[in-house]
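Reviewing the structure listed below.
Of the protein chains in this complex, one is absent; all others appear in place.
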Amino acid sequence: NDFIQDKEAVAEKAKLAQTQSQLFKKQQLDDDDEAEQPVPDVMTLARHFEDAGVGVGQEETFRISLALRQLAEAKPLKSVRFWGKLFGLRKNYIVAEAEYREGEEPQPEDEEEPAPSETPEQTEEESDDPTANVPKSQYKPLPPLPVEEYGSGVNKKVYFVCHEPGEEWVGLPNAKPAAIVVARQIKKFLTGDLSAPVVSFPPFPGNEADYVRAQIARITATTTISPAGLYTFDEEDDEEEERDTFIEDEEYEGKSKAELLDPSLAGWAHHSSYILPQGRCKWLNPAPPKEDEDEDDEDDEDEDEEEEVEPETGPPLLSPLQNDEPVDNQPAWSARLTSETSPNYAAVVVSSNLWPGAHAIALQEGKQFANIYIGWGHKAQAQPYSPPLPPAPQQEFPNSEEITEAADPTREEEIAYEEAMKEAEEDAEQEEEDDDDDDDE
Amino acid sequence: NDFIQDKEAVAEKAKLAQTQSQLFKKQQLDDDDEAEQPVPDVMTLARHFEDAGVGVGQEETFRISLALRQLAEAKPLKSVRFWGKLFGLRKNYIVAEAEYREGEEPQPEDEEEPAPSETPEQTEEESDDPTANVPKSQYKPLPPLPVEEYGSGVNKKVYFVCHEPGEEWVGLPNAKPAAIVVARQIKKFLTGDLSAPVVSFPPFPGNEADYVRAQIARITATTTISPAGLYTFDEEDDEEEERDTFIEDEEYEGKSKAELLDPSLAGWAHHSSYILPQGRCKWLNPAPPKEDEDEDDEDDEDEDEEEEVEPETGPPLLSPLQNDEPVDNQPAWSARLTSETSPNYAAVVVSSNLWPGAHAIALQEGKQFANIYIGWGHKAQAQPYSPPLPPAPQQEFPNSEEITEAADPTREEEIAYEEAMKEAEEDAEQEEEDDDDDDDE
Amino acid sequence: PLSLSLYSPWKMNLASLSASLDAVASSGFVLSAEQRSCLRTSLVSLQNAEKFVSVRLWGKIIGTTHDYFIAQGVGQDSFNDVKSFYSLDCITWAQLPISHPLLAATCARIKSRFTGDPATESVVTEPGPAESEARPDVPPEVARLRSEKTNDDNTVTVTTTLTEDRRLAEAVAAIDHDVCVVPRGAFKMTPNNRVEQSKTFSGLGSFDAGQIENYFHFRKPEVLPNKPAAERVKLDPTLEFLDSLADDVPTQSWSAQLERGEVAILRSLVWPGGVVFHVPSTRLFGNVYVGLGTKNDDLAFML
Partner (left out) sequence: PLSLSLYSPWKMNLASLSASLDAVASSGFVLSAEQRSCLRTSLVSLQNAEKFVSVRLWGKIIGTTHDYFIAQGVGQDSFNDVKSFYSLDCITWAQLPISHPLLAATCARIKSRFTGDPATESVVTEPGPAESEARPDVPPEVARLRSEKTNDDNTVTVTTTLTEDRRLAEAVAAIDHDVCVVPRGAFKMTPNNRVEQSKTFSGLGSFDAGQIENYFHFRKPEVLPNKPAAERVKLDPTLEFLDSLADDVPTQSWSAQLERGEVAILRSLVWPGGVVFHVPSTRLFGNVYVGLGTKNDDLAFML
């Protein structure tokens, strides 16, 4: 029977135990109790989430908390938190969100490398296949929008994933605008393999690592929230448009549970920047005016698409939740207490109805809060998904009279034309006759 | 077979479920988050105790927390806490410690009533048994020491017990000095029935309710501790001897975990008054000098016991733990962290080695602390228990020459006496002879 | 139906609940100590009041303002005698209406979220059978909810007004149909055609536990009777008398993982939040649901 396969399962279990046992090492108590810890008190937060019916179990959470510490020790990270868990078909992802210590950020070059599959068309063009000699398309796609660098926009933080706590953490690539744009149009199950291709229409630019990263970016942007007023913008930084950092407001006085529970959700604010339709947080003109070319030509050619592009805008960072769009006629967020029998010791939990599985809790009058996502990585939708239709064929030439083929005349037009011609002929004959007459006269 | 008995067990389970379901009622959130709650956040404290391997399980703890609230609502109580759990042979006791709201304390008379069995000898004396006519003992026992009233000494707080959360809470009688004195000399299992007699030598003055209360008093006095410095004496109260109240020290700055963990236990202080050998916290002369009687008589009679009684003394309230006597060559207390892998988020737990099962935790630099006892209610002892020997028979008369029977003479004394007598006789004869001689002369 | 089963599978007793919760925690189904306390107490009362042989926790359906906890009580016949209850606070339980095929079809059209208020009404308008067609026999409590209207073009429109508890009943029944799953050998068909729990079941092996063909739908078989006779004779009638998950349509309806090498987890892709678990080499298995109560109609695009 399946004795050998059973043995394999047991061996796998033992191997995982071996791997995980490295997590359980003693730590020295910091001399200074107040010392900033890179990893928050995951267990305490998880207990409050558990009170809200949210979590992955105390034992797994404990292992995750140790794995986060391991990550913080292995890389030059300033802070690491448990972002959440994404279910996959064959493996699941544990996701950690981290920030590098100042001055120890990875070089941008390093980040660009792991995405060689971004433009698969190019490799095809250079290959030796027999179609290589067919006439090549003159179509030049717009250059992809530049990826926001680590530290700003959708890549303000960096994300690491592993399948089981104790296994190696794998850094995800930076989120790419094109990937986010396509991710919004597709709905795919994750497989659990970061290098798996994402087969979809429209074609997804990248593999599962990019898709995971894009979904994390979308979920983070929409569902990361904090009690309103806890953070504020640095007064010295007065560029209103592009503020994507904030500081703790020292004057925050705490919010009562009633305020945090208010169904208007005015007690909570968005903690992450909104992602624009173009897939970036900071808007960038996809085709900046090229000043060295002839302006008239351009006016003609780019009229429909790029001329005088209206910058995309979205709600600013720290906007209150009450402006969020309803989801299918239901509020975007639901707020509750974690206990109805002991409300005075309960935490406030706020759950996203747009991304089911995303939750936030607030403790200690909102001075402590946390966000988590546990789910399949899919947005809620009341209507069945239907893939987008292929775009309309591109116009090859601008529509102008000189190159427009004339419509074939209809029978009526022909008759009218023939009649008109006949009449004209008759008129000419008549005139001739008249001329003759004149001559006669 | 045992079908009917099984049915009874099922019915009992259903009945308990019915009783307990009354606990689970919703509570309104207090408008003022800061409002003083009569019951502390039992669940959070229990979670920290659980981290230390101490507790009765989350579900039972939750039911207990609701039962405490029920108690606080049913009686005029200012505060209620989960004191602990005592195991019994047939039932266990859940113990709540409470303080009445000011002005709503029970009348002292109410408290005296539930102890009618205190002096069983008296009822025997008055009964009609045939030995009633035998000569009665002239021995008048000293009147029992007065019981400390609610609010002071061992009865500073009041205790309620139940077998299962949801069942009715039963108030325990005030702790009696005589019961405490005898409880120290015996070692008995609790049965779980408050009205059960306590069969012991020396005879225990009361039933199991008094024994439970005496053990609670002893455990509380020895093992209730708080971080040193968190509380202080009110400066206005300058009677050094009898201070048994304290106030929170507003200048307390918190103690680091290292300080709370220090093996000297200097970071912790006794939070309850020491019980003197006489079974009270405030010393009382058991036989105050009766001024109206003849002083000489008294001097003679009371010489051995009561004259010039040295007041018993003990360590004052808030004494540091480091002065506690070692237990069998081991320190009286053991301090540890609740986690060795995440010490920075761990609590400090201190366990009594004198009363195994008694523990204290400190959180938030000692600003929050809690005590608990879970066990059989027995003090640790390295040597096997041996019951005290009966006291030496009482001296009926003071030892004076006039009533002392002379010792029988030994043979040597007899011989010496006889010889002395003989000699005397001979001397007498000689003298007679001499007299005769004299007469002759 | 069901969930959170154990050594005497499908009974939620002191022991099985914790063990089962342990198994499904990694799938995001956790209960607070408060909820566990309440459930243990209130489900004992429910069992006693309704004289059930056993009660079990089915799961919860997440609403926008409150969640519905669902429990089931089982009578003498664990295959046919099952009643469903819902509770908003884990303390008081109300019985759900009996599912009806007509309403099931109607409810499948509602894609909005559950609110958590059982009185919330949904109105569904759908084409009905032509006036000439025979009307199926509809019980009055169902007929009462439906009103037919003949349009000008002689087509019929049916308008159904449903309270949320009615919709909840249909969702529970629909999920049970697809997600209530038992491992091979856990139940057997007795010679007198009763489905009974097998006393000798000792669990699947570690490898087998991760294969969906070793799991069966605990419902009246639908696929099996339509299989070719040649295939059917190969099956052991005492053990393989139920529809196998391998015959599910669509074919890739499940994700199976042997998590940590110690517990087999089958996650439904059709009903996200439906989780089946089995601890290999033990009698412990069960299933639970925690989700929005709506079906995933997009599976074809998502794989």
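All chains are identified by letter, namely A, B and C, in their written order; residue positions are counted from 1 within each chain.
Here is the rule we go by: contacts are C-beta pairs under 8 Å (C-beta built on N, C-alpha and C of every residue); 3 or more make two chains touch, one makes a residue touch a chain.
If you're wondering where the values come from, they're calculated on a predicted model, not measured in any experiment.
Visitor: Among the chains in view, which touch the chain not shown?
Guide: For the complete complex, the undisplayed chain touches A, B, C.
Visitor: Name every residue on chain B in touch with the hidden partner chain.
Guide: Contacting residues on chain B, toward the hidden partner: 1-3, 5-6, 8-10, 12-14, 16, 50-60, 85, 87-92, 164, 186-189, 327-331, 334, 336, 338-342, 353, 356-357, 374-376, 378, 380, 382-385, 387.
Visitor: Using the touch rule from the top, list residues of chain A that touch the missing partner.
Guide: Chain A touches the chain not shown through residues 10-11, 13-14, 17-18, 20-21, 24, 26, 43, 58-59, 61-63.
Visitor: By the contact definition given up top, give the residues of chain C that touch the hidden chain.
Guide: 6-8, 11, 13-16, 18-23, 199-200, 202-203, 260, 262-263, 279, 281-284
To be clear about the criterion, only the chains that are shown with their structure count from here on.
Visitor: Find me the chain with the mean Cα position closest to the mean of all the protein Cα atoms on display.
Guide: Nearest to the common C-alpha centre lies chain C.
Visitor: Can you check how far apart chain A and chain C are, centre to centre, with Cα atoms defining each centre and the answer in Å?
Guide: Spacing between the chain centres: roughly 34 Å.
Visitor: Report the inter-centroid distance (CA atoms only) between chain B and chain C in whole Å.
Guide: Between these chains, centre-to-centre, one finds 59 Å.
Visitor: Multi-chain contacts only, two chains or more: what residues does chain A have there?
Guide: Those would be 340-342.
Visitor: Can you list the residues of chain C that touch 2 or more other chains?
Guide: In chain C, 33-34, 89 touch at least two other chains.
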